[in-house]
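One chain of protein is taken out of this complex; the other chains stay put.
== chain A ==
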Amino acid sequence: MAAQGRHGGKESNKMTALVVDDNTVNRMIHHRLLDNLGIENVAVVNGKEAVDIHCSGKTFDLILMDMDMPVMNGIEATRQLREMGIRSMIAGVSTRSMEREIREFIEAGLDDYQEKPLTMSKLISIIHKING
């Protein structure tokens, strides 16, 4: 689990996650998945909000990043977060199936990629990578 002091002396050892997705149904499902695993989570609706929330000083153990979003997509947001020095686990989740598109997303700085829809077992495999 998150080492103490890793995120500015956070009291609890609870894992934290940021859901980045423009789809309301997906946000609700991802929230439930994370909640069921005891992971504190927050949701934003596009890549720009994901960047902004980090600019405000917040960090997360895990970021679930959708690819196609208005204002700023997942590829651009991932790139910017990495440029900002964010080292959190970023897992891309998308319905895109073209290898080229997935590769572009991964090369933007993802630690993992999962095809939507997200399931409990996919989420658990992402989390194992954090702790592994």
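Rule of thumb we're sticking to: contacts are C-beta pairs under 8 Å (C-beta built on N, C-alpha and C of every residue); 3 or more make two chains touch, one makes a residue touch a chain; residues count from 1.
Going forward, contacts and distances are computed from a predicted model.
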| item | value |
| --- | --- |
| Missing subunit (named according to UniProt) among the choices "Histidine-containing phosphotransfer protein", "SKP1 component dimerisation domain-containing protein", "Glutathione S-transferase" or "Elongator complex protein 4" | "Histidine-containing phosphotransfer protein" |
| Sole residue of A:N26, A:N46, A:Q80 or A:Q114 that reaches the chain not shown, by the stated touch rule | A:N26 |
| Touching residues on chain A - with respect to the absent chain | 22-26, 28-29, 32-33, 35-36, 68, 70, 95, 116-117, 119-120 |
